[in-house]
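Take this structure first; my questions come after.
Of the protein chains in this complex, all but one are displayed in their positions.
Moving on, here comes chain A:
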Amino acid sequence: MATTIEHPEKTIAEPQLLGFLAEFDNPHALIDASKKVRDAGYQKWDTHTPFPLHGIDNAMGIKWTILPWIVACCGLMGGTIAIGMQWYMNAYDYPFLISGKPLFSIPACIPIVFELSVLLAAFGAFFGMLGLNQLPKLYNPLFKSEAFRRATNDRFFISMDAKDAKFSEIDTGEFLKSLNPTNVEEFWSDVESPKLPRNLKLALSIVGVLMIMPPALVAYKRSTTTNTPRVHIVPDMDFQPSLKAQNTTDVFSDGREIRPNIKGTIPRGQFKDDNIPFYYGLKYLPEDQDVVTIAVQDEKKADAKPAEDKKAAAEKAPATKPAAADPAAAAAAAAKKLDELPWVTEFPMPVTAKMMARGKERYRIYCSACHGLGGEGDGLVTLRAMDLQQGTWVKPASYHTDNVRKLPVGRLYHTITNGVRKMPAYGPQIPPEDRWSIVLYLKALQKSHQIDANTISEEEKRKLRDTK
């Protein structure tokens, strides 16, 4: 079939003989002829049949394909890439422990190794086949032959390529005729311009430009900053319908998205009344629990009033706050209440050397910044605040005054838990065991300031000096 090209004024190429086409009307004749061509020593020639012919490979002397080797190599490459990738990702670049499995373990690798081996082997087979067959081929000069159209129907052909070393115009033609074909014809190269049509060039250029645009856009966006939120092409989990703790909502009658504990329930692991001394530092819980913890007070207030009331209350807060009327008297009353509580005087857990060491470590982490390593109220934060003459700063009390020394351990524990004056509550940060450990260490610090150096032996002094 001749292609129609619109530019006859372009250079007309000199037609060249590309080869011969011999036509046979049955497959047996083709196979017999193929054997003769093969034996004659031709290399560049082919047969064309409407259906696969058994034995044509042998008759043409075609060597066994190397495709299996390509497939095997691609498969092995896939397996190697899969193993390497998983080792690099899981065990080297971003070690991430999943359910206690080894970072790099063969059983976990097998599915990926299998998949990638199969994938690359399939690619190898598909593209290898195309490559070995020199496909895709958009055009072949043979297609111009009218007779050749029957190659897909009921005719069998041998084509001899002029590029073959043994090819000669006269001898090969004679040789082909000796094979008893029904017809022999020549096929020639195109005489039209070998140039591509202009429209095709234009179309390809437009496609090329369009294809560059997305990566260019991506590159631009990646290298610039913007105030607007990013474009969510795939929203993933960016927008979720889930409730957020601090928002308001119409879903619940109290207007809060966070769900407070249901009245009369205790969250798992939060039941503390089974060990009052350990959790509160008290021998038993007094009737009036307001003084025990600030947290308890807050909880009671929150439960008493719904959110709408609370909002309203917050607006006129200054007017209704009873404590604001006489802060000094209220503070004194609270302090008096605290003094009268039944504080424990013994540690509610066994005292060990390990606990002491733990207490020392925790003390140095949480307390020493303000209270100082020795508990004299000369921590680095305090020193700096004094240095800057900060008016609001209250110097922490020294542990080594009579007042503090007399406090029962339960009271010290309470102070750590709920704070006092400017000191914040450390209860939420430090678990009860550690708070008791700190109290123990604090007691030890107080004791260390009381002792007379003359009453301890030389060995103990040395030991103290060596201890850090």
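Keep in mind that, in the parts below, contacts are C-beta pairs under 8 Å (C-beta built on N, C-alpha and C of every residue); 3 or more make two chains touch, one makes a residue touch a chain; residues count from 1.
Rule of thumb we're sticking to: contacts and distances are computed from a predicted model.
Can you pick, from "Electron transfer flavoprotein subunit alpha", "Cell division protein FtsW", "Peptide/nickel transport system permease protein" or "Quinol:cytochrome C oxidoreductase", the UniProt protein name of the chain not displayed?
"Quinol:cytochrome C oxidoreductase"
Return the single residue from A:17, A:110, A:380 or A:456 that touches the missing chain.
Touches the omitted chain: A:110.
Looking beyond the chains shown, say which of A:17, A:72, A:130 or A:212 touches the absent one.
Within the whole complex, the residue contacting the unshown chain is A:72.
Out of A:52, A:136 or A:428, point to the residue that touches the absent chain in the complete complex.
Answering carefully, the residue with contact to the hidden chain is A:52.
Residues on chain A that touch the omitted chain in the whole complex?
52, 54-55, 64, 68, 72, 99-101, 107-108, 110-111, 114
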